[in-house]
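Below are the structure tokens for one structure; questions will follow.
Removed: one protein chain of the complex. Kept in place: all other protein chains.
The letters A, B and C name the chains in turn, as written, and every chain counts its residues from 1.
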Amino acid sequence: MAQLKIEPEKIDAIISKWNSDAEFTIEMMQDVQDLYRHLPRQALMRISKATKTDLGRLYHIATFYKAFSLEPRGEHSIQVCMGTACHVKGATRVMDALARTLDVEPGKTTPDLKYTLEGVRCLGCCSLAPVVAMDDEIFSHVDSSMVTRVMRRHERTMRERGEEGDA
Amino acid sequence: MPKLDLNNFKQEAQKFRSNLDAIPSSLMVCHCTTCLAAGAQKVHQALELELEKRNLQNKVRVKTTGVTAFCAMGPVVIAQPSGTFYGRTRPQDAPELIEHVAEGKELERLLFKDKDGKTIARQEDIPFVAKQKPVVLRNRSVLDPTDINDAIAHGAYEAIFNLLKKETDGEAIIDIIHRSGIRGRGGGGFPAGLKWKSARKAAKERLEPVFVVCNADEGDPGAYMDRSIVEADPHSLIEGMMIGALAVGATEGFVYIRREYPLALERLSNALDQARKKGLLGKSILGSDFSFDIKIHRGAGAFVCGESTALFASMEGKAGEPRAKYVHSVEFGFRDKPTVLNNVETWANIAQIINNGPEWFASMGTGDVSKSPWSGSSGTKVFSLVGNVEYTGLVEVPMGMTLRQIVFDVGGGVEGGRKLKAVQTGGPSGGCLPESKLDLHVDFDTLQEAGSMMGSGGLIVMDERTCMVDVAKYFVDFLMGESCGKCTPCREGLSCLHEILHRITEGKGKPDDLVLLEDLGAMLKDGALCGLGQTAANPVLSTLRYFRDEYDAHIEQGRCPAGVCKALIKYTIEPDKCTGCRLCVKPCPTDCISGEKDKPHTIDHGKCIQCGTCMDACPEDAIRVE
Amino acid sequence: MIKVTIDDKRLEVEPGTTIMAAAEKAGIFIPRLCSHELLEPYGACRVCSVEIEQNGRTKVVTSCNYPIRSELTVRTNSERATKTRSMVLEMMLARWPKVKVVKDMAAHEGITQARFSHPLVDNNENACILCGRCVNICRNGVRQNVLSFEGRGSSRQVSMPYQQVPAECVGCGACEWICPTGAIKMIDDPNGSADWDRIRRAGMVVTRELILFDDDQCQMRRKGTSNLVDVMNDYDLLPVHNYRFGSHPDAKFVQSEVFASKFVTNGLPDGCALGCDMACAHAADDFELQTGPDKGKRVIVDGPEYETVGGSTNMGIFDPRWILEMNYYCDNYGIDTISFCTLMAFVMECYENGILDKEKTGGLELNFGAKDAAMEVLHQMARGEGFGLVAGQGIRRMKKKFAEEYGADPKFLQDIGMEAKGLEYSEYVTKESLAQQGGYGIALKGAQHDEAWLIFMDMVNKQIPSFEDKAEALHYFPMWRTWFGLNGLCKLPWNDIEPEDNAQEKEPHKVPKHTQAYCDFFAGVTGREVSADDLITMSERVYNFQRIFNLKMGFGTREHDAIPYRSVGPVTEEEYLSRQDRYDEQLKELEGDSVAGMSTAEKLQMLRKHREDRYAKLLDAVYLRRGWTSNGIPRIETAKKLGIDKVDGLVELLKEHGAH
Partner (left out) sequence: MPILVNGQPREWTAGLTVSMLLEEMKFSFPLKTVFVNGKRIPKSEHSRKTLSDGDKIEVIHMMSGG
């Protein structure tokens, strides 16, 4: 994965999309996170200057909300739903299995920056519990023994999408 | 598409209704997050392709719809007007489906079969749906949420039209809401009428703007009714907020919605755009002098932001840190101005109350709200019935139904006929109630005495394989990760609760741990700054109260009766059940399962790390845990 | 007022008073940790929990931020309150067992050992206990917004972004001062000062007052010195049309609120000195220039200070944008805004009186209020072209040129040319304050009020009526205020912010508490203990030396302390008539009823005689008090007393000029 180049004009475009409104700094940061899969320091500095909010306040936001990370996250995100419904149907076993397969602790990113494994609160489709979301593809009724199969199926969809030139 | 105003609204609505009936039958494909996950998109495309091939567009129409409430059977397709329910549809079923619907026949193969194998064609006749009384979900499987004309055809914006046409004054609107007795569906249960009244008064007295905000953070895990309402019927939410704004004199509204709900976010923003283009939102709505617009704020992942002051902090572009609520947000809320904050479900009821009158709403539910909203729970409540229950999905029932009725009559009882252990309501602020408490009525007040609460409506059914100490630990771990860390009781209290519960689940519990749990619980209840902390101990205290025996088993005998706590359990293969299919051998991470093909296998307990993969993989349920 | 009972003590409080404040009023102490006199209530530690009872229902609330809005009963040590408090402290003890303040407060509740272990136990004695005081004082108190929290839940910690000290940190030390556990350490100890801690404690005296009172006093942090514009206009002291008048209805267009709310928007005061948290220098951000070489650029304008606004009203210009643009170009051209404004006011009065005309100004119509023409002169001055070259010489040289070359009446020019010792007057109308006329006239460097600002004491308070009183003031304050210059310090923290009990001091104008803080500062730096009087002697020694230096350079005598009549009284009839009742009354007091029949011209003349005579008597009294001869030259014995007589040639110089 090429090291992500930070283009200031893209950050400024995001800031002006939310017309430099200090009440929408969180939305700006979400767009930056989507673009670079983390919040580069340069982005926080530019948002701070444009919205006239101090860097400390943005830094608190960046380390408070789950959506943000200061370090680059993996190219693909694997989210295991840890909602109550999924929990009672074995979500913890699924998380352990994924952690073992990817050899990475929950909440961390694989060294090759390919996968980030994290537990999320509730994806809101409890009737499919236990649920695992890989990027925007949702897998239902996942149990700990299906983990390797699910990973392979996701890679196949990624390849299909890859061929269609999707970014 | 002409802009609507007070003169042409009636005819336009009529026009939409008539071209709705022009094409007799339609296939409503459910596009909720769950059905989409199950492949609804491909089914929809296949149906449209088939329709073109047979050019039956003038006889049958394929439409998108919101939550059909029977998510377990996704992708769901409902044939209208007959209301026939087709579950687990696949793209290859398209030809047969189109053909049957065009000729008004039922496709037997895809019909619903209940657990005794009986086929039930119409969705309304399935017990899970029949026992419900949809008010907020009335448009499910009927309305296309992506098309505002369809919504108007189903009565959307009629209430605001009438209010503007009759120039009803704000106080009168508030009086209607007050007399309906409607209380906050977000879990707080505060009468909406009182809230609106004090916000309006504060704004008038201080000559300051007042804001109308919708709390769509829906942080409770296991609850997804707000998501479904926004996905299925976004205009009911918009119209409700407009009526609220008209009542309190607001011109600016906000919806604070979780970013983890991309589909709901998309449905809401394009519903807002469509409403603006129609002249139903923004400057001089329907040509009147009432202006109101709604902006969306996207939550970035913090359960605490469901709490009002933390929500406002987040909307002001800050970290979601609550502040003292000794002065209510109706006086000093968002931007320290008077603010009306209500939950999605509360807003979605408002238009219905205006259209059908407060008496209609008060007639549903329990208690007599004519004297005061506090003395009852009027209207209906949407529950998300999930966990080890036969039929999972959204259940909208009048307030006051008993837990037993919801779980057994509507939900079809515990999955796979297992024994029920507990029902958890109120999310992390709620509690776990045992089988003996199932006859309690579910409303704003009754569950409180039993140590739980109705909360936002999450209703998680737990069977005997659930360990209640593990459930308490689950909720404490959840809250520990979600506490904002500002106040000592919650930040340190949850760490200490976590420490004690982990020791107990690892068999290192001490008898006086239970006294500590109670002390910490009392301190949290009195000492914590906001609702998250104040109710954080409820799951622990309610499991202690009703499942003391499980705690004792863990502490005194180092045993986990439900077979969940890893450190205390052993997996063994039951020789008589094991068919030697070897499905469990490959996924086992430590290769500790051995035996010949088609012969009973054994687990080498030395190497086993109790990961439970074999139990999940085993088709014969041949692996015993104790 | 609202009735409230706290631990059976009944009292009445203003609505909105917090329970903790009410308890303090009733002499009851409630333990607290994150709450502090200087801080906005934060409600994080919960140690101050109390139980309240209201219409039959009881609940536990934090007393630091619970506003009393209706009658209620409070019990600070009820069973539920103490249980909550002791449990909170027990958990803190579990996590931070070695921190003194936690151990003491826990012991107070009878807890010496936690019954459970804490996963994040930290045995550091100076551990941060997340009370948030430092973040609170940095954000809401000193308003530099440097510290903030990071993370959430159990990973919450105090931090600066990326753990680096940002530029906004002015090093005021408030966070270190207010931290209850010593978790914050200031790392820089500049120049090996004798007692760094004493310096910071002295600084905190002012920081405390800024946090508590600045918003109700001069709002230095929000507005800076421009807060005086509206005040001077109210007291008829704001110079208008070359000091002819003291106020103008259009002053409201340039009052401080206009700049604070519309133009000074950068939110971060650009404090001119490291360590100063008054930080009263403000900047207008993103300001688009309309004229000059940088036309069209969006720039930061450092200002406007009061003088720049007062100077503009002096020219009859009341346009805030113009003022900012002039401020920008003066700064960038290296021209002092006061000199530019006062000399332009002089030029405009000359133009209005026909001394100058379009031909002489190179086509510029320089009436009062001609802002575009005035801006053009400024640019010309910088380019060294046209009329700019003439005006750039300053008032003293212009008076000579206009009399010699344009045949103007030198006496009239002397009256209206507001300069003394060659320096243009700073922006206060001193007609009604003899003491300030002296303050300007006798000042060593020329008419600048940094030596003495006595207008309120003299004209408004009427506290120094006699010549001796005025002389005493014109001794003490110039000496005291010179001391700031000697130590590279700013005078504003001395009396632009005031302790709450200053009014009760014996001599409130000297703000003794702050004078003591400067003594502590001096002692903290040098290790030498000094009293307030020592500081005066230090300045007196330098001040007299400077006076003698002026003497050596051919100045420094009585004649050089002369001042233009415009700063003493009305020069023209128009001025007399604009304040007629004030002047008539004064003349009646001086001359009795014969004044009634006189013409304005006669009254003008008589008033002038009296006022010029008063100024002469003032000089005598001041020279006497300062130990100078009647010609304003320091006596030899004064030089001896101050120990500057040993400077070779000094005594001879004094003798040459008749001192003995």
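Rule of thumb we're sticking to: a residue touches a chain if its C-beta (ideal position, glycine included) is under 8 Å from a C-beta of that chain, and two chains touch if they have at least 3 such contacts.
Fair warning: this is a prediction, and the values are worked out from it, not measured in the lab.
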### Task
May I ask you to name the displayed chains that the omitted chain touches in the full complex?
C
### Query
Of the residues C:W96, C:W453, C:F484 or C:Y543, which one touches the chain left out of the display?
C:W453
## Note on the structure
Full-complex touch with the removed chain, picking from C:A26, C:V205, C:V231 or C:A562, is C:V231
### Message
For a quick check of understanding: of C:T181, C:S312 or C:N502, which residue touches the chain that isn't displayed?
### Response
C:N502
### Message
For a quick check of understanding: of C:Q217, C:Q516 or C:N631, which residue touches the chain that isn't displayed?
### Response
C:Q217
### Message
For chain C, which positions touch the chain that isn't shown here?
### Response
216-218, 225, 228, 230-231, 234-235, 305-307, 310, 426-428, 449, 453-457, 460-463, 465, 477, 495-496, 498, 502-504, 508-509, 511
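The rule is short, and it goes like this: only the chains that are shown with their structure count from here on.
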### Message
Suppose each chain is reduced to the average of its Cα coordinates; what separation in Å results between chain A and chain C?
### Response
52
### Message
How many angstrom lie between the centres of chain B and chain C, each centre taken as the mean Cα position?
### Response
59
### Task
Return the distance between the CA-based centres of chain A and chain B, expressed in whole Å.
23
### Query
Using the touch rule from the top of the page, what residues of chain C touch 2 or more other chains?
149, 151-152
### Query
Multi-chain contacts in chain A: which residues touch at least two other chains?
57, 60, 64
### Task
Sort out for me which residues of chain C touch chain B in the complex.
41, 43-47, 49, 59-62, 65-67, 80, 83-84, 87-88, 91-92, 94-95, 115-120, 130, 132, 149, 151-156
### Task
Mind listing the chain B positions that touch chain A in their complex?
32-34, 36-38, 71-72, 74, 218-224, 227, 259-262, 297-298, 300-303, 314-320, 384, 386-388, 392-393, 424, 427, 458, 460, 462, 466, 471, 474, 478, 482, 484, 583-584, 587, 589, 611-614, 616-617
### Partner chain A, residues of chain C touching it in the complex
139, 145-152, 159-162, 166, 168, 265-268
